[in-house]
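Below you'll find the structure I mean.
As you look at this complex, bear in mind that one protein chain is not there, while each of the others sits in place.
Labels A, B and C are assigned to the chains in the order they are written; within every chain, residues are numbered from 1.
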Amino acid sequence: MSGDALRPARNIKFKDALSEGLCMAMERDPGIFVTGISVDYPSGIFGSTVEALRRFGPARVFDAPAMENALTGIAIGAAVMGMRPVVVHPRNDFMFLAFDQLINVAAKWRYMYGGRAGSVPIVVRGIIGRGWGQGPTHSQSLQSVLAHFPGLAVVMPASPEDAKGLTMAALRASHPVIILEHRSLFELTGPVPEEYYATPFGHAKVVRPGVDLTLVATSYMVQEALVAAGVLAKEGIEVEIIDPRSIRPLDEETILASVRKTGRLIVADTSWECCGFSSEIAALAAEKAFDALRGPVRRLSSPNCPAPVAASLESVLYPKASTIVGLSLHMLGRHPQGNLRGIDAVDTFKGPY
Amino acid sequence: MSGDALRPARNIKFKDALSEGLCMAMERDPGIFVTGISVDYPSGIFGSTVEALRRFGPARVFDAPAMENALTGIAIGAAVMGMRPVVVHPRNDFMFLAFDQLINVAAKWRYMYGGRAGSVPIVVRGIIGRGWGQGPTHSQSLQSVLAHFPGLAVVMPASPEDAKGLTMAALRASHPVIILEHRSLFELTGPVPEEYYATPFGHAKVVRPGVDLTLVATSYMVQEALVAAGVLAKEGIEVEIIDPRSIRPLDEETILASVRKTGRLIVADTSWECCGFSSEIAALAAEKAFDALRGPVRRLSSPNCPAPVAASLESVLYPKASTIVGLSLHMLGRHPQGNLRGIDAVDTFKGPY
Amino acid sequence: MKAEPARTEIPGELRLEMHARLLRVRIASRRLAELYREQEMRTPAHFGLGQEAVAVGVVTALRPGDVVYSHHRAHNHYLASGGSVYELAAELYGREAGCSRGRGGSAHLTAQAVGFIASTAILGETIAIATGSALAFSMRGERRLAVSFFGEAACEEGIFYESINYAAIRRLPVLYVCENNLYSTESPLSVRQPAGTELCERARSFKLKAERVDGNDLAAVYEASARLADGLRRGEGPAFLECMTYRWLEHVGPHFDHEAGRTYRSREEVESWMQRCPVKRSAAEIIRLGVADEAALAALSNGITRDVEDAVKRARAADPPPQGDLYADVW
Partner (left out) sequence: MKAEPARTEIPGELRLEMHARLLRVRIASRRLAELYREQEMRTPAHFGLGQEAVAVGVVTALRPGDVVYSHHRAHNHYLASGGSVYELAAELYGREAGCSRGRGGSAHLTAQAVGFIASTAILGETIAIATGSALAFSMRGERRLAVSFFGEAACEEGIFYESINYAAIRRLPVLYVCENNLYSTESPLSVRQPAGTELCERARSFKLKAERVDGNDLAAVYEASARLADGLRRGEGPAFLECMTYRWLEHVGPHFDHEAGRTYRSREEVESWMQRCPVKRSAAEIIRLGVADEAALAALSNGITRDVEDAVKRARAADPPPQGDLYADVW
């Protein structure tokens, strides 16, 4: 549980929770500023930076040219001088351009000067695109490659509450934090405490308790997992859904405890499989909860191709609730009843964005 | 087995095998050229491009400014026009600067134009540094993050024979290939056929057969694995060493067959653990050879910190033969006899390079 | 902007041909933008309405064998190169018949048969790629050119400078065409360039030949391109052409700013640029010079409109990629 809510939580949208977390943090820390392409637009990163601009003005929320690598270095240099920059990428795919600064500098700064050059408390937000033809370079999901590197924290809020709490935690961390926010979650509504609270890194959340099967799901896959768990519950199968929230540092214990309880594991992740987060969790279980496993672990991730644009292909691209249900039933030796596809959410998104 | 050796193999060094593979490929394909910082120096990428320059001249082996990202794009553009560029990075760590071109363009080119814009047969060589204070940004090992992406082939030769064979295979592939070459292997000597031969991607090599334990080792870790296996053999333990050679595409079958035979798995990789290759193989076993596993799988990878420079820290940084022996004994319920450290290779490298 | 030189030297026939090409780009783009509103084309599309003269003027200066690269706003360059309207529409509809078989969408077009090699969605990428194609030409001694079209925001990315430096060192035959439409998404030049910036000056400091033209003046773009292309073919090294122009629609999508409630540009500014419509200007010039009369141009336009209509209809009706082909062509 993140934060001790004094007042009752209201239901607000994910994007508004991001915004609220940012604003509350900015209020407390005058060193925080927000930059990146389009952060000061009326549409402000799908609504998440609009309020910050309104309240703190263009001196603290300002646009940037297209210069991902240098901008990241600039954020580092400002952070080293005591500021807390937030760099936003409207698509996390643009971050490849900044990998040198992120990985060779930010991730290693504290360590490579033996702690004597301070640390680099930058926050980098990257939005993960999905659907409506986002295509090969606007819908990747970079948590696995970023989490490979010691020194970087990588978090993925999957609920409005965590959108706010992880943002606030990132904005008081003493190290670089990458927040990957899934575009498909921005309109999601959920309870969010009004207070300032920080969702600690390295603490997974048991999103739904269960005993039959552990389902570790990241980011948007938590939504698919919840739908799947609801359907499975009607079949008498109680799935335990765990949202790691932070990919690095990873809360191994919560995941292992669940696996030890259920003996079965599915990992549903938004990135690719090979050397991906789904493999990480599968390996974790095979290494540290082996004796509890009652059958093979299973990974669900992005299929082994770039993301195509055509709707016909996009519709079969992503694992969905129905995929999870089918696989869960299979793992438990049961057979799916009828066509599962009907349970999947219909994408009502209107383009172009 | 790679290639059908007509004449007996001679013993040559890894760096000379790289060179031989390159030259033989260049002889057959006039479209091959080699570029990157320092490829035309007398020291030519630790000796591996010297002969190519001598034989094919500066029109086909030429230096480049420091411009990793554009140079990769330039290679792509040349490849699309029918050339076969080889881009060399004296340290693979410099490749982060080129991740946009590698991942957003090269990896996706063929797919994202539906095959109608041809393919991108570029070869990118990156050298992995190790030891002698290479430090945080000159000793990383990028196979895990690169192999995450569909469309890229990532190979790691671990022997002179494969250095030649994988180079030649890369130079006739129809897709981008990244060759990660470990600096500590350049002086390694081994049998290399004289002929032209291509070591096919996606075929692992059983480096040493065994029945008690499967040890999947990449790149330089194969050397450590061989030392360890020798020591273990004296204890009556027969380790099966598998060198995947290509990280992507991955030869799952050879690995799984071994795990099904031995029931035990250690993965020793040169990159980090989180979302790394060691996790990939551990997950593979847990997913597809679960029933055969007789105990937890174990991962050996780079420890969770950037690489420090000080010799005292460097000496405990990497898993070594002794680590493998200790872990193997432990997995088999045995106890190490005496201090294992004595089996580890002493680094005789003379700096600064 | 430079004073416009007299242009009687462009033959009437060529003027008419360019105008026909311009009309084709305009009519197809406009129709696609209209259809885009139906939400049946599920791909973020950056329309180039208002900027057509840049693509047509440059491409007209090219020869068979030359190659063209583009960026996210690729339709104009694809169409000006002679890319099929049917295949473009099919691509936007996500059809197997699309130029990229529905895989790439609006930003990833290809039409290799007509020399349009590819466009990509990430800023600056194709600047380096075009440079690499020119390297291939140069290494093989071929007298072909590579053209790279990009927006002025790409000049904020380091890859632009890495590329032009390289091209200049090796005297590669690349024409870098910067379409300066004053905005990057909704950001004006002032947040992206120091006051007084001349991109041509930057290019010259890298030893490129550089010119700036009115990008809405078809003949001016053509003439500058032809001049620079001549130098390129003579091996004089790379060149940079900045074309001042303006996009009529929102950054991505089919609406005018005011329709979408966007406020980063004033309606007056947009309308003043629409007055400088490259198609109208080209038509007026052609009529003034007596190359063709209004009726002939109307007939031309009608013919193209019919062709476009036929193409988009067929594209809409075409088959989507089979789901079983999800994994085809990964490598």
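Please note the rule applied: a residue touches a chain if its C-beta (ideal position, glycine included) is under 8 Å from a C-beta of that chain, and two chains touch if they have at least 3 such contacts.
Everything numeric here is computed off the predicted structure, so don't read it as measured data.
Novice: In the complete assembly, which of C:Ser29, C:Gln193, C:Ser225 or C:Ser301 touches the absent chain?
Specialist: C:Gln193
Novice: From the list C:Ile169, C:Leu182 or C:Ile287, pick the residue that touches the absent chain.
Specialist: C:Ile169
Novice: Which listed residue, B:Gly114, B:Pro160, B:Gly263 or B:Pro306, touches the chain dropped from view?
Specialist: B:Pro306
Novice: Out of A:Gly73, A:Pro200, A:Gly295 or A:Pro336, which residue would touch the omitted chain in the full complex?
Specialist: Final answer for the missing-chain contact: A:Gly73.
Novice: Residue by residue, what part of chain B touches the chain that was omitted?
Specialist: Per the touch rule, chain B residues meeting the hidden chain are 37-38, 41-42, 62-70, 93-94, 97, 132-138, 303-306, 308-317, 350-353.
Novice: Can you list, in ascending order, the chain A residues touching the missing chain?
Specialist: 33, 59, 64-65, 67, 69-83, 85, 100-101, 104-105, 109-119, 150-151, 153, 174-176
Novice: If the missing chain were put back, which residues of chain C would it touch?
Specialist: Residue positions of chain C that touch the missing chain: 156-162, 165, 168-169, 191-198, 201-202, 204-207, 237.
The definition used in the following text is that only the chains that are shown with their structure count from here on.
Novice: Looking at CA centres, what chain is most distant from chain C?
Specialist: So the chain farthest away from chain C turns out to be B.
Novice: Find the most central chain, measuring centrality by the gap between its CA centroid and the centroid of all protein CA atoms shown.
Specialist: A
Novice: Averaging over Cα atoms per chain, report the distance between chain A and chain B in Å.
Specialist: Taking the mean C-alpha position of each chain, the two centres sit 31 Å apart.
Novice: Just give me the whole-number Å value for how far the CA centre of chain A lies from that of chain C.
Specialist: Result: the chain centres lie 37 Å from each other.
Novice: Touching two or more other chains, which residues of chain C qualify?
Specialist: 98, 102-104, 108, 120, 122, 158, 321, 330
Novice: Touching at least two other chains at once: which residues of chain B meet that condition?
Specialist: In chain B, 69, 100, 104, 111-112, 150-151 touch at least two other chains.
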